[in-house]
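The other protein chains are all here in position, but one chain of the complex has been omitted.
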Amino acid sequence: MEMDLRNLQGYANIFMTIFLVVMLYWYIIHLYRSEKKGVRDYEKYGNIALDDSVTSTPVEDKPASQREYKEENK
Amino acid sequence: MFFHWLEKNPFFFAAAISIVISFAGLIEIVPNFAKSGKPLVDLKPRTVLELAGKNVYMKDNCMSCHSQMIRPFKSETDRYGDYSLSGEYAYDRPFLWGSKRTGPDLHRIGNYRSTDWHENHMWDPPAIVPGSIMPAYKHQFTNIADIETAYAEAVTVKNAFHTPYGPEFKTTRAAWDAHRPKVLADAKAIADNMKNKDVKEAVANGEVPEVVALIAYLNSLK
Amino acid sequence: MNALMIKALAFAAILMIATIYVVMSLDIDIVGDSVNAITIGGALAIAVITSAVSVKYINQMKTDTASGELAEENWDGIGEYKNELPSGWAYTFLAVFIWSMWYGMFGYPINTYSQIGEYNEEVLAYNAKFEAIHKNADAATLLGMGESIYLVQCSQCHGNTGDGLDGRAHDFTSRITKEQVLEAINNGADSLGYAMGAMPAGMASGADAEAIAIYVAGGMKGKQPASFAACSSCHGVDGKGNGGMSPNLVAYDDVLMNHVIKNGKKGSIGKMPAFKTLITPVQEKALTVYIQSLSN
Partner (left out) sequence: MQSNAALEYDYSLAKKFTFLTILFGILGMVVGTLIAAQMAFPELNYLLGEYGTFSRLRPVHTNTVVFGFTVSGIFATWFYLGQRVLKVSIAESKFLMVIGNIQFWLYFVVALAATVSLLFGVSSSKEYAQYEWPFDLGVVVVWVLWGIGMMGLIGIRREKALYISVWYYLACFLGVAMLYLFNNMAIPTYFATEGLGSILHSVSMYSGTNDALVQWWYGHNAVAFGFTVPIVGMIYYFLPKESGQAIYSYKLSLLSFWGLMFVYLWAGSHHLLWSTVPDWMQTMGSAFSVVLILPSWGSAINMLLTMKGEWNQLTDNPLIKFMVLASTFYMLSTIEGPIQAIRSVNAIAHFTDWIPGHVHDGTLGWVTFMIMAAIFHMSPRMFKREIYSKKLMEAQFWLQTVAVVLYFTSMWIAGITQGMMWRAVDEYGNLMYSFIDTVTVLHPYYTIRALSGVMYLTGFIMFAYNIYKTMTSGRVLTEEPQFRTPMA
């Protein structure tokens, strides 16, 4: 029984490693694909840090309707 | 699609992080819990005096410099004795393996050091081991160990984790008052092998100096 | 290779040379012990890889043209991306994943590897290696071996020279002190497990005890006091312990050493614990030779 558990954990480990590799490289492919297809440009998010005044235009605007607070303090 | 969805929702994103980082604990730690916690067949839980000594060990944080983990290398078993076994630690809460050996390992110190050696050494380490950088712990000769807390600890682990303490270990103050003379007798047995006057006087007055409890603990490490 | 790279690698080299120099100066065998060898290899890898890779990228700060900024026209998502994923990074990532699988399946196979098994093999290999030396050890070898054991296992209490650290432990430069003899006479002795059994308290007293103590502590030279008769029945007329039946009062013989190491000892100074788990029979033999040499 104990050996079973150890084996099981061992297999879980190997499975996890493979799973991690697949997920990670799938993610790489996903990132490049979305950029190629024009779904999303990841590199533009880098600009969030550069242009970060409170008044500057968001890279992706969150519509006011989605904002969870009411503009109360003017 | 899955990734897009994830990247857009802070809530699910947070959930994803949590799931990802809990994998390791779930696969590694949880399944072995019962097995790794199993005590050796003849393992006895520590006496109240030894527990009080363990608490002194923790209070003065001996594990800053001393390990209690003999690794299975010939060089270590030659120096410290048999390699450590999981079952030996089953009643240790917390584990005190340590992570740094500024001083030597102590897991089997009880096998090759004695009460009077510890007494001399705790008083002035470099006098016993020339070149030692260990500080003296003279305050342990006058500070009084908290044996009541140690008793409370024994009762707690008995009730919560079924650590095999005897039926006389109860949560009541009366039970503690009944057990106290036993602790003092253990302390006296240690103090009889010591020379320090303050220690002998305190023990005679029904108090247990920290160093006595600590030595009882160190002697129990075998 | 530019100046910065040379400097960084030189730093790595100096660090490694210093490390190896210090270790070698302590007589440690780096090549012979595979663990030591792998460690030095690992240290070298850390020093060299970190230096080389970080300098490679720092050099790009010097030489590359700035291409990091993102052009507005890229916002539609189709455009040129100058900043590709560093491919070396991506491939190395895959490589270490594969390595980790190897490590778990073949290096230290998850189902079969046991560190205790490895320990047992280590001990066997050790025994094979040193058996020869231990078997044919001559007196000089035993003496040297004994000294090294003494310094590692005994000197913490008995002092580096064997003088007992000012009365805190037994003094090996003589066999026994007057106080120790008196302690045994007055309180008896029963900690060494000799065949003869326990020594009762009060075999002699007063001036008699004093005379015995002076005589024994003096190495049993000169005229034997009459009261020593109380001792000789067990320890022998010559005090040498009746052929191993009781402790030898004159010298550290094999039997005495064996009993002390196996049982520990309790006397006027305090209690010495047993060392049976730490000192092997071969080591005991060597230690005896060395301790005998201290009192001669």
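Going by the order they are written in, the chains are A, B and C; count residues from 1 in each one.
To be clear about the criterion, a contact is a pair of C-beta atoms (placed from the backbone, for glycine too) under 8 Å apart; a residue touches a chain by one contact, two chains touch by 3 or more.
None of the values given here were measured: they were computed from a predicted structure.
S.K.: Among the chains included here, which ones are touched by the excluded chain in the whole complex?
M.R.: The chain that is not shown is in contact with A, B, C.
S.K.: Determine which one of B:132, B:193 or B:220 touches the chain that has been left out.
M.R.: B:132
S.K.: Which residues does subunit C use to touch the chain missing from this display?
M.R.: Missing-chain contacts on subunit C: residues 15, 18-19, 22-23, 26-30, 33-36, 38-40, 42-43, 45-46, 49-50, 53-54, 57-58, 60-70, 83-86, 89, 92-93, 96-97, 99-101, 103-104, 107-108, 110-111, 113-115, 126, 129-130, 133-134, 141, 144-145, 148-149, 151-153, 155-156, 283, 286.
S.K.: Contact with the hidden chain only, please: which subunit A residues?
M.R.: Touching the missing chain: residues 6, 9-10, 13, 20, 23-24, 27-28, 31-32, 35, 42-50, 52-56, 58-62, 64, 66-69, 71, 73-74.
S.K.: Using the touch rule from the top, list residues of subunit B that touch the missing partner.
M.R.: 7-8, 10, 13-14, 17-18, 20-25, 28-29, 32-33, 36-37, 55, 57-65, 67, 69, 71-73, 75-76, 78-79, 84-86, 88-104, 126, 129-137, 139, 143, 146, 148-153, 155-157, 159-161, 171-173, 176
Keep in mind that, in the parts below, only the chains that are shown with their structure count from here on.
S.K.: Round to the nearest whole Å and give the separation of the Cα centres of subunit B and subunit C.
M.R.: Spacing between the chain centres: roughly 24 Å.
S.K.: From the mean C-alpha coordinate of subunit A to that of subunit C, what's the distance rounded to whole Å?
M.R.: Distance between chain centres: 52 Å.
S.K.: Which parts of subunit A, given as residue numbers and ranges, touch two or more other chains?
M.R.: Within subunit A, the residues that touch at least two other chains are 13, 34, 39-40.
S.K.: Taking the touch rule as given, give the residues of subunit A at its contact with subunit B in the complex, in rising order.
M.R.: Residues 2, 5, 8-9, 12-13, 16, 27, 30, 34, 39-40.
S.K.: Provide the residue numbers of subunit C that touch subunit A in the complex, in ascending order.
M.R.: 70, 74-79, 81, 83, 85, 90, 93-94, 97, 100-101, 104-105, 110-111
S.K.: Which residues of subunit C touch subunit B in their complex?
M.R.: Result: residues 115-116, 118-119, 122-123, 126, 152, 156-157, 160, 165, 168-169, 264, 269-275, 277-278 of subunit C touch subunit B.
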